[in-house]
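Complex shown without one protein chain; remaining protein chains in place.
Chains here go by letter, A and B, matching the order in which they are written, and residues are numbered from 1 within each.
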Amino acid sequence: MSTRSETIIETHQLVKSFGGVQATDKVDFALKEGELRCVIGPNGAGKSTFFKLLTGQIIPTSGKILFAGQDVTGLPSHKIARLGVGIKNQKPDVFDGLLVRENLWLAAQFAHDKAGAEHQVDKVIDRLQLGSLAHRLVGELAHGQRQWVEIGMVMAREPRLILLDEPSAGMSQDERVRTADLLKELNRTTTIVVVEHDMQFIKRIADIVTVFHRGAILREAHVDVVLKDPEVRNVYLGRTEVV
Amino acid sequence: MDSLMIYIYQVAFSFSILVLISLGLALIFGMMKVINLAQGEFLMLGAYFCVLFSNMGLPLWITVPLAGLAVGAFGVVVERTVIQFLYGRVLDTLLATWGISLFMIGIITTIAGPQSHSVSVDVGRISVGGLAVPGYSAIIIAGAVVMLAGTYAIWRYTNLGLIVRGTMQNPEMSRALGTNTSLIYMFTFGFGSALTGLAGALLVPLFGASPTMGALYISKAFIAVISGGPWPLIGTISASGLYGGIDGVISYLYSPVLGEICVLLVAIGMLRLLPEGITGHMRKGI
Partner (left out) sequence: MLGYLFRDFRRPASERPSIVWWVFVALLAATLVYLPHQLGLAGLMDLSVIFVLALLALSMSFLWGYIGMLSFGQTVFFGMGGYVYAVAAMNWGTTTLPFLLGILLPMAFAVLLGFFMIYGRLSDIYFSVMTLVLTLILNKAMRATSGSQFVVGDVRLNGQNGIPGVPPLQVPWNPTVTLFIDHVYYLSGAILILVYVGLRLLLTTPFGRIMVGVRENEKRIELLGYNSRRYKLVAFVLSGGLAGLSGTLFAIWGNFVAPEMFGLGRAAEVIIWVIVGGKATLIGPIVGVGLIQYLTTWLGMQGVGQVTLILGMILIIFVLLFKEGLVPTVGNLLVRVLGVKSNDAAKKRDHK
């Protein structure tokens, strides 16, 4: 288990500015392989921008991104994905005109041969209990179901690092619990970073929490410590009763 | 010295033609991300109105603005009957405006016949660096400058211009503030069409009017608008400057066809570097 202590992703002084506005401001972030990290912060704190930078969807203005020790700054997103980074974006980002099965297949076939891909699709469908939806068009599904399909696609790729941007948004309480359990299970083999707003969800899964504020990291500590931190409560939570 | 004058004239003339044929298109594109593939036929319609009014005995300085108004009204009709149903469906607007283009060629041929018409304006010839050029070129150059300045003034100094610019930058916000964006789009489409009709009318004394004349202009107009990018005025001026320079010099030295091919090659190369056009990365503009 020596690999589990290796740093899988780190950023150095990562800056992205949009016309003078710093969406992320000199972010130094590091994550050990095997961690499950939650990222919280108010709207506009730069969390989604940070995820997009990590996956090559946008190019940083300055700074550096290292994945497993390799400099990936400025690489196109498909190359970063091939190194083993999977992402679920904030809005469901799926193939609406294709069947659930076809969606998963597109994710699975990348890392597998023909038979392996089909097997992998079956495995993911079983695990997410999507069997009854397998031959439906994804565009016809409810929001929460589409979130599941997207999570399924990320799983089917079997990446080393999974980034999830608000995976439980639009889900029922029951679905949220299932998602949280799923993430914990996935975390046995995969490193995960989750952006979330739902405190119940975070408490259920988190260990270390990183707080973003105005494009920079404000705090990084154990979930219980962070939630009691007066400054965090001030900028993010505002009302104490949320906790 | 003489040859320098000739080059300056050639470039200024090509620049002006490009501005005339593409400004209306650029405004519509910048405002609502619609590329009107019937742009050439809107020019053609302006030219025909010019011929029609001239045959009624009106002088050119009246026929040209009248033709602009008439084409602007036609543009409003097109926007209300076709374009307004296709906002947000970018590729469908291309297809529908192509249909409009075919329709217009067909209907003008039916009404006025396939032959070419012309209006003669005698303003003599002027000498540029020892070369005698049609005096009318000066009117073309002046027309382009007036069109740019007028558009800038309306945009910059009128309330309507402010509303239009606001809608262009953030349609949702404008709607939330109570602007009827649908009307603004209609107005912009009409205004762009009027500029195009004006240009078509201005060009009649040089190139005449015929049903298929649009095809002569559109390739350059599309290249100018795409290379110019989202900001209509800066985009049109910079793209027209670039391609007017190339086209003017090469056309004068070799042939107009070669000039156009060079424009295309430069455009393809440039779009490789700046896929969103010259003004694609500008966050502020006009």
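Just so we're on the same page, a contact is a pair of C-beta atoms (placed from the backbone, for glycine too) under 8 Å apart; a residue touches a chain by one contact, two chains touch by 3 or more.
Worth saying up front: this structure is predicted, and the values here are computed from it rather than measured.
Contact with the omitted chain, checked across B:S54, B:S101, B:T196 or B:S210, is made by B:S101.
Of the candidate positions B:G130, B:G150 or B:P275, contact with the hidden chain is made by B:P275.
Of the listed positions A:L53, A:A107 or A:L183, the one in contact with the omitted chain in the full complex is A:A107. Check A:H135, A:K184 or A:H222 against the missing chain and you find that the one touching it is A:H135.
Residues touching the missing chain, restricted to chain B, are 33, 35, 37, 82, 85-86, 90-92, 94-96, 98-107, 109-110, 215, 218-219, 222-223, 226, 255, 257, 260-261, 264, 267-269, 271-273, 275-276 (touch as defined at the top). Contact between chain A and the unshown chain involves residues 55, 57, 76-78, 81-82, 86-87, 89, 93-98, 102, 105-107, 109-110, 114, 135-137, 153, 157.
As a working rule, only the chains that are shown with their structure count from here on.
Computed from the mean C-alpha positions, the centre of chain A lies at a distance of 48 Å from the centre of chain B.
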